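All protein chains of the complex are present and in place, except for one that has been dropped.
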Amino acid sequence: MNILRKFLNFKGIIGITLVLCVILIAVLAPLIIPPEFATRMDMRARLSPPNMAHWMGTDQLGRDLFYRVMLGARTSINIATSAVLMSLVIGLPLGLISGYFGGRTDNVLMRLVDTLLSFPALLLALTISAVLGPNLQNTIIAIGIAFTPYLARLIRGEALRVAQMPYVEAARSSGATNSRLIIGHVLPNIMPVVIVQSTISLAFAILAEAGLSFLGLGTQPPEASWGLMIQASRDYLDRAPWTALVPGTAVALTVLGLNMFGDVLRDVLDPRSQS
Amino acid sequence: MAYFIQRLLSMAVTLFLISIITFTVTNILPGDVAMMIMGTQSNPAALANLRESLGLNDPLIYQYGRWIFGMLTGDWGNSLLFKQPIGPILLQKMTASALIVLLSMTIALTLAIPLGVWSAVYKNRWQDTAGSSVSILGVSLPDFFWGIMLILLFARALGWFPSSGFVHPNEDFLLALKHAFLPSLALGLGLMAHLTRMTRATMTGILSQEFIRVARAKGLAEKTVIWQYGLANAIGPVMTVAGLQMGYLFGSIIVMESLFNYTGMGWLTYQALLNRDMPLIQATVFIIAAVVMLVNLLVDLLYPIFDPRIELK
Partner (left out) sequence: MKSKIIHNAISALGATVILGLLSPAWAASCPVKGGTLIWGHSETTQNLYTHQTGTISTMRILQNIHDGLVTTDKNLNIIPELAESYVVSKDGMSYTFKLRDGVKFHDGSDMTSADVKYSFEKVMDPDTGAVNKPVFNSVGSIETPDNLTVIIKMDKINAPFLGRLAALGAGAIIPEGSAETQGTMPVGAGPFKFVRREIGNEVELERFDDYWNGPACIERLIAREVTEPTVRLTGLRTGEMHLINDIPADRIDEIKADKNLEVLSWSHGVFDFVNLNYKFEPFQDQRVRLAVDYIIDKEVLLQGALWGQGKTAASPGFSSSASYNKDLTQRPQDIAKAKALLKEAGYGPGDLKVVFKATTNYPYHVEAAQILVEWFREAGVELTIEQLTWADWLGQVWVDKDFQMSMMNFNSIWEEDFLYYSLYNSTGGFNYRGINDPVIDELTEKARVTIDDAARADIYKEVQQRVFDKVHDIVVWHRNSSFGAQKSVGGLDTLVNADGATYHFHKVWLKE
């Protein structure tokens, strides 16, 4: 009951509602709306403002922004989720091993992670995308790799803290194997932090996808993604601001929802943060 | 002193690692220097010749050595794109970026500290919710989107600020500030969110501490208690977070400077990447990583100055 109450404050309600809405749209839109609606052009209705035929107006090629933003949700969410999962798959073991064993392994790994942290994530993602060539899959890899050092650093700190707790020490002295300790004790204890951080990372990944696409190194046209839509609006800003406002609002609401949801999750899962 | 030396040594190791990563990454980028030099005149035979004469066929270790030696002796090589020595270009572009980095940090801190303190003082009341909502909004929009909105509002509609370009501070300081303002504001709004949260969390902790209660009991005005006693103690952690945000900031200027046609380090890095200007990519990426690292080191070393325990004695 107590947990439920924590979720149901102002922030929690808004956050959960927004996140649920976006997930629903990402899952349902492609089932309801035929995919070609996102790329269908109408040369007689280019850059038309929101009207009855086009609720949210059209872009420079006369494509309906409502359909594009709805269908673009899946692309953006897909990239963000995959990228965060990828950084978890690499960062979690790295951080766990480093934090749990400490010593030389920790020294070497963290030195590497610290060095990587000196490179701005966007710069790293840009460079990786330039190396691999821009497409959907490589965008995921670029963002995933760029985020890994941050997660690894955080998880390592948590693992270090948990590994030094008395009950873990006790279990160790009673002869439990390292792998059992890591999986049985350390991992469950750091999960709350990992979950909270992943939620917030999702928000950052959505922003990163938008940034990469904005620079032309992310999703490829005519695919609809929010970042790509904002990028395309750049030359028509003063004539047709809705072309930027529609996808911009979609990004903002999603990230806002994820951040609020993340904050509430933190309050629920991670009691220490409440000071 | 020992601590200082140890930090310097570890800095040297990190710089070395940064240089290795930079060199490796630029060498696996598709396309090479020879191709970019020849452009549309490229043909396989001429490319092979040029590669040989540029030393691109030498072992990588040797090329790396040459690069490092060049940088240590002040020879940063020539940009392929601009056909000019890289050193002076970097210097000029660093000035431009320093201006927006400092300005955006100032904007972020001036907004974040009062907002964070306010939220902490009114913890869990509507003021707190409002405060954190505002700060979350800042981070919820891609910063280039803020940029676009600011251009629409302040440059296009109101005409208060120029929408693009860079003016050197030595030429006309006020005009330089005007050009730097919109990109800095856009960056500052994104930064603000993290700093507000940090200020709020730190202040909440401090306000529940013993010495604050003592100060209140002594009958000091609430204003004095919060701003002088409370905030003075929160500055340290906030500055550390601000330092950590440098990395984020240097990533964001790539997008922001391109959007505002503000020709600083971010713009230069993007141009170098776009045009596969390898020597320039190596230099800009290395410099950015090194600056981010140095700023963090500086914050670490300056920490004692902000440290509350020293203040409070």
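We just call them A and B in the order they show up, numbering each chain from 1.
Just so we're on the same page, contacts are C-beta pairs under 8 Å (C-beta built on N, C-alpha and C of every residue); 3 or more make two chains touch, one makes a residue touch a chain.
Please read all numbers here as calculations on a predicted model, not as lab measurements.
Although one chain is omitted from the display, it touches the following shown chains in the full assembly: A, B.
Touching the missing chain, out of B:Trp118, B:Phe166, B:Phe181 or B:Tyr229, is residue B:Phe166. When the missing chain is restored to the complex, the residue among A:Leu85, A:Ala171, A:Leu237 or A:Leu269 that touches it is A:Leu237.
The residue from B:Ser135, B:Gln271 or B:Asn296 that touches the chain not shown here is B:Gln271. Between the chain not shown and the residues A:Pro50, A:Pro134, A:Gly157 or A:Gly184, the one that touches is A:Pro134.
Residue-level contact of chain A with the missing chain is found at 36, 39-41, 43, 60-61, 130, 133-135, 216-217, 220-222, 234-239. Within the complete assembly, residues 30-31, 35-44, 47, 49-50, 81-84, 89, 92-93, 155-156, 159, 162-166, 168, 261, 263, 267-268, 271, 273-276 of chain B touch the chain that is not shown.
Methods note: only the chains that are shown with their structure count from here on.
Computed from the mean C-alpha positions, the centre of chain A lies at a distance of 22 Å from the centre of chain B. Across the complex, chain B is touched by residues 10-11, 111-112, 114-123, 126-127, 130-131, 133, 203, 207, 210-211, 214-215, 227, 230, 233-234, 237-238, 241, 244, 248, 251-253, 255-256, 259-260, 263, 273, 275 of chain A. Every residue of chain B that touches chain A in the complex is listed here, in rising order: 13-14, 17-18, 21, 25, 28-30, 129, 132-133, 136-137, 139-142, 144-145, 148-149, 151-152, 156, 201, 204-205, 208, 247-252, 254-255, 258-259, 269-270, 273, 285, 288-290, 292-293.
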